[in-house]
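Right, one structure below, let's go through it.
Just one protein chain is left out here, and the rest sit where they should.
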Amino acid sequence: MFDAIYARGEVAVELTDSAWLRAMLDVEAALARTLAELGAIPEPAATRIAEVCSHPDHFSVETLDRSIAHHATPVVGLVAALRTAVGPEAAEHVHGGATSQDVVDTAMMLVVRRALVPLFADLDAAGDAAARLAAAHRDTPMIGRTLLQQALPTTFGLYAARWLDGLDQARVHLVHVRDAELAVQIGGPVGGRDPAVAAGVAAELGLVEPTLGWATIRVHPALTASVLGTVAGVLGKIARDVTLLAQTEIAELAEGGSAGGSSAMSHKHNPVAAVSALACVRRTPGLVATMLGSMESEHERAAGAWQAEWGTLTELLTLVGSATAWARELLEHLRVDTARMAANLAQAPTGSAPAPDGAGALVDRALAAHRAVVR
Amino acid sequence: MFDAIYARGEVAVELTDSAWLRAMLDVEAALARTLAELGAIPEPAATRIAEVCSHPDHFSVETLDRSIAHHATPVVGLVAALRTAVGPEAAEHVHGGATSQDVVDTAMMLVVRRALVPLFADLDAAGDAAARLAAAHRDTPMIGRTLLQQALPTTFGLYAARWLDGLDQARVHLVHVRDAELAVQIGGPVGGRDPAVAAGVAAELGLVEPTLGWATIRVHPALTASVLGTVAGVLGKIARDVTLLAQTEIAELAEGGSAGGSSAMSHKHNPVAAVSALACVRRTPGLVATMLGSMESEHERAAGAWQAEWGTLTELLTLVGSATAWARELLEHLRVDTARMAANLAQAPTGSAPAPDGAGALVDRALAAHRAVVR
Amino acid sequence: MFDAIYARGEVAVELTDSAWLRAMLDVEAALARTLAELGAIPEPAATRIAEVCSHPDHFSVETLDRSIAHHATPVVGLVAALRTAVGPEAAEHVHGGATSQDVVDTAMMLVVRRALVPLFADLDAAGDAAARLAAAHRDTPMIGRTLLQQALPTTFGLYAARWLDGLDQARVHLVHVRDAELAVQIGGPVGGRDPAVAAGVAAELGLVEPTLGWATIRVHPALTASVLGTVAGVLGKIARDVTLLAQTEIAELAEGGSAGGSSAMSHKHNPVAAVSALACVRRTPGLVATMLGSMESEHERAAGAWQAEWGTLTELLTLVGSATAWARELLEHLRVDTARMAANLAQAPTGSAPAPDGAGALVDRALAAHRAVVR
Partner (left out) sequence: MFDAIYARGEVAVELTDSAWLRAMLDVEAALARTLAELGAIPEPAATRIAEVCSHPDHFSVETLDRSIAHHATPVVGLVAALRTAVGPEAAEHVHGGATSQDVVDTAMMLVVRRALVPLFADLDAAGDAAARLAAAHRDTPMIGRTLLQQALPTTFGLYAARWLDGLDQARVHLVHVRDAELAVQIGGPVGGRDPAVAAGVAAELGLVEPTLGWATIRVHPALTASVLGTVAGVLGKIARDVTLLAQTEIAELAEGGSAGGSSAMSHKHNPVAAVSALACVRRTPGLVATMLGSMESEHERAAGAWQAEWGTLTELLTLVGSATAWARELLEHLRVDTARMAANLAQAPTGSAPAPDGAGALVDRALAAHRAVVR
C-alpha cells in the first residue's frame, strides 16, 4: 500500500524476489560457462545448466524461502532445485566449487546493476528538467533566503542550477559505483579460489573483477550504499526547497501534476511529489548507517552482518529509486510563478536590487557541465 | 524471499496492507459510533458505517494505493470508497470532521497494538526458556570471559539469568508502550477538535486517550520505536553470545533446531537462528534513528517526516517481531554441553576455581523477578 | 569553539573529565563505605578511602588518560593512584572486589544523574515559557498549516500548547529515566557478586538498585539514550516551527534575544536560538542509534561496544542539554506578532473563519496537565 510512495517507478521492479531469483540463476549459469571454458566441467553440462537457468519461472520463490528459513541462505535450496532440473548428468557440475555467499553477493551486485538502469533514466530526466528550468529562468529575479530569512536578490536560474549541479554530482558518483564497485564475489568457501573463475564470471555478467573476493571486506556494498545515500540527499534538498517555495505565503513554485488534493480542505494543493520524495529520502541515512555497520564481520563469513545487508540494500535502492522518480515527476511539471517571484522581491527589505553579477555565468557553467556529464 | 529471515513468526502478519486497511476501517467505525454517542451524527448512520467497516475484504488495497500515489495518504481513497459502500444516506456522516492524519495515526497505533500480541507471546516464551536454562544450570560452572579473554569462573545459570533479566527489562518497557504510548490521535484538521471525540474513539478501540492530539508531537511513535530498538538490542546480545559459545573451539552451546546445514561443508552445524536474529537486530538502530529524526515536523502536519514513519515503524516492528521469534526458537532448543563447559574451565588459566559466591543467589533473584513480571 | 552552539548551558559542565573523575571517586568511596558496613573491610580503611576520594583535585586526569591508553579503561590508573594516596594500610582495601566496569558504569550513571539537574531546570523553564505563551494566546487566531500549505484557522494558544504537551511528555520520560534507569552496576569480574554490595552502593549514591548487574545487558544506558533522543525530537519540533513562523514572508514569530545579526546583511534578524537548537537536535538520532547498536556485546564484557558508549552518551547528553538551553532561551524571549497573525489569516483562502471549537478547552487541558507534571 505504501509502495505508492516508497516504491514509485521502475527501480523497485528490478528488486523483487523474482529479480533476485533471476540474478542468482544468472550467476550459476555464468559460473558453469566459466568453468567449462577453464576446462573444469564438461561443455555440455555447462550448456545444460545455462539453459535451465534461463528459465527462472521454472523455479519457485517458495523453495528459496524454505532454504533461507533453514540455512539462512537461499542458495542451498536453489542449488538442490537446479540439480534436479538439469538432470543427473549435469547435476554434479552445478554450483561447482562455489559457496552460498559467492552466489548471493554476485547476484546482489547484478540486481543493483539492473536496478540502476531505470534509476539513471529517471535521474537523467530529472537533471534535464532541472537544466530546462535553469536555462528558462537564467535571468528570472527572485529573493534569496538564508536561514529562512529573505537575504539578497538572486535568480531562479541559479537556484535551479544548484539543483542541477547536485544531480550531476550525484550522477558522477553513481556512474563510479556502476563501473567500479559492482564487482563479482567469487572466492569459494574460504576465499582462496583461483581468480580466473572470478574473472570469467565477471566477463560473463558484465561486472567488475576485483583484486580479491570481498566476502568479508564490504567496501563495495558499503560504498554503493553511501553513494545512494548521497544521491538521496540531493533529491531531498530539491524536494525541501520546493515545499518551501510552494508555501501559500511564498507561492513562487507549485507542483503541476494531477496529484495534491486534500481530504479535508478543497482549496489546498499539496506538494505531493515533494512530500513523497522527502518521505523516501528521510528513510535513507539510517539504512546507509546499517550498511556501514555491517562491515564489521567475522573471519571468512559474517554471522549476522552479512545477512542484514540483503534487505537493507534492497530497501535503500528501492527508496532512492522512488525518490528519483518523484523528483523527476516534480521537476518535469514544476510551475514557476515569475510574477510572484517579482512581487516577493519587490517587497523584500532589499527591494528589487539586481541579482549578483556572476549568476548568469554560473547558470551557463552548470548547463555546460551537465551537457558534459550526460551525453 | 528474505522474509524467512526478516519476517518470521506472527508479528509480520499483523503488519500487512490488509492489517492496515482493517485498522483504518476500525478507526472510521469507532469515530462514527463515537459521533453518534455524542449526538453529532444519527445513530442509524453510525450503525451502517460500522457494519460496512466490519468487512475489510469488501475494500481493495489498490484503492488505497492509488490514493497514496495521488494524495500521499490512503485515506482520501478509503473515505470515497466507504461513502459509496454505505449508501447515500450515511455517506455524509462518514469520516465526520476527521482528517487523513487522524485515521492513519490512530490506525498505526492499532496496528502496533495488534502486532504486540504475538510479539509478547514470543517474548514471554523466550523469557520462560531463558528462565528454564537459568534454573537448570543454576550451579553449572563455566569460565567467564571479558574482552573475549577467559577471565574468572562463573556459572551458566548466571549467564542465562542475565539474558532473562534483559528480556524481562525489555518486556517491562514494552508493556509501558502498550499501556501508555499507544494513543489515539484524533484532532481534526488543525488539532483543535473537542477532546470528547478522541476520548470516545480511545474507549472504542482500547487505545490511550492523550492530553492533546499528537499529529506533530511524535513522542508516542518515537518512544515506541525506541523501546522496540531496545528490545532488539537485548535479543542481539543473546544471539551474539550464542554464536560465540557455539564456536567450534568453544562448543559450549549449540542450536538444537533442525536448521543449520551448510551448502558447501557437511560437517558444519550453523547457528542459523542466532545469525538470523542478529540480521534482524542489526537493521534496527538505523530505523529507530529515522523515527527520531522524523520528530522534526512542520506546523500542523509534516511535509515528509510523517510519511516516512509509516514504512519505518512497520519494518522496525516486523524485524523486532522476527528477531523475537528467532530468539524463542533459539532458546527453546538450545543445547548446553556441560561437559565441554567443565573441560574449558579446567583448561582455563584460573583452573577450576569456584564460581562467585553470589552467583546462585543472583540466579534465584532473576527467576523471582521473572515470575513477578510475567504472570 | 563550536561549544557555544553544541554545549550551551550547565549540562556540559557536569560532563567534563573532572566530572567523570569525581564520579569515579564517589563510586570508590561508596564501595568502601558499603564494604565496611558489610564487615568486609575495616571501618578506618573505608573512612580513609572516602576522605581521599572527596578531593578529586588531588588526582590528575592525565593519570586516567594514560590508563585508558594502556588498558582501555581509566580505572586501572585511578585505583593505583588511589592506593598510593590512601597510604599502605588502606591500600589493599581500595576497589575491593570491583572491576573497571563496575566503576565506569556506575560513574556514568552518576554523571548522567548530575547532568539531569540543570537539564530539568532548563526543560522546566522552557515548559513554563511555553505555558505562558499558550495561556496568553489562548484565543489568538492564526491560520493553521498542513504540508506547509495554509489550511484552516487555529489559535496560537493551541499551537504553543502542543509544544507544551511535547515538553511535558518529554519530561515524564526523563523523570522515569532518572528514577528507574539510573542504576548502579556492581557485579564484580563476571557479574556474580553478592547483591548486597550493589544495594549498599545504590543507597550511598542515590541510584537505583537493579535486579542483576547490567555490564552486558545495556537496557539502562540504551533507554536513557532513547529518551534523550525523544526529548531532542520535541525540542527540534519547536525550533523548526519557530524558524518557519519567523520566515520573512510569514513573520508571526521572531526571536527576542540579542543574538541574530548577519555578517553580510544588516537588515536580517536570524533565528539563532532555533537554528542552534536544530543543529544540536539533528546530531542526536545517530548517537541514539550508536547506543542501541552497542547493546550487542560479548559474554561478560564487550570488546568495543561498551567502550563506544562513553563518548557517545556524553556527547548525546551534552547536545540535548544544549538544545534544551537554546529552547529555553527561545521560548522565554519569543516575540509573537498577533497583528501579523491576524493579517495572514485574513488573507488565507479560508478567510477569517473561527478557530475550532475545542481549541480553547485543549489549551486549558494542556495547561492543567503541565501544572500536574511540574509541581
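In this document, chain identifiers A, B and C correspond to the written order of the chains, with residue numbering beginning at 1 in each.
Everything that follows uses one rule, which is that contacts are C-beta pairs under 8 Å (C-beta built on N, C-alpha and C of every residue); 3 or more make two chains touch, one makes a residue touch a chain.
Fair warning: this is a prediction, and the values are worked out from it, not measured in the lab.
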item	value
Omitted-chain contact residue, chosen from B:L35, B:A151 or B:V234	B:A151
Candidate in contact with the missing chain, chosen from C:T34, C:T99 or C:T324	C:T99
From A:E37, A:E51, A:E296 or A:E332, residue that would touch the chain that is not displayed	A:E296
For subunit A, the residues touching the chain missing from this view	72, 99, 144-148, 151-155, 158-159, 161-163, 165-166, 168-170, 173, 188-195, 211-212, 214, 216-219, 222-223, 226-227, 229-230, 232-234, 236-237, 240-241, 244, 278, 281-282, 284-286, 288-290, 292-293, 295-303, 355-359, 361-362, 365-366, 369
Absent chain, residues of subunit C that touch it	1-6, 8, 17, 20-21, 61, 64-76, 79, 95, 98-100, 189, 239-240, 243, 258-265, 270-272, 274-283, 285-290, 293-294, 303-308, 310-312, 314-315
Subunit B, residues in touch with the chain not shown (by the definition above)	145-152, 243-244, 246-250, 262, 264-265, 267-271, 275, 285-286, 289, 293, 344, 348-350
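One rule holds for everything that comes next: only the chains that are shown with their structure count from here on.
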item	value
Contact pairs, highest-scoring chain pair	B-C
Relative orientation of copies subunit A and subunit C, as a Cα rotation angle in degrees, nearest 5	180
Between subunit B and subunit C, centroid-to-centroid distance (C-alpha), Å	26
Averaged-CA centre spacing for the pair subunit C and subunit A, given as whole angstrom	38
Touching two or more other chains - residue numbers and ranges from subunit B	72, 99, 189, 240, 278, 281-282, 285-286, 288-290, 293, 303
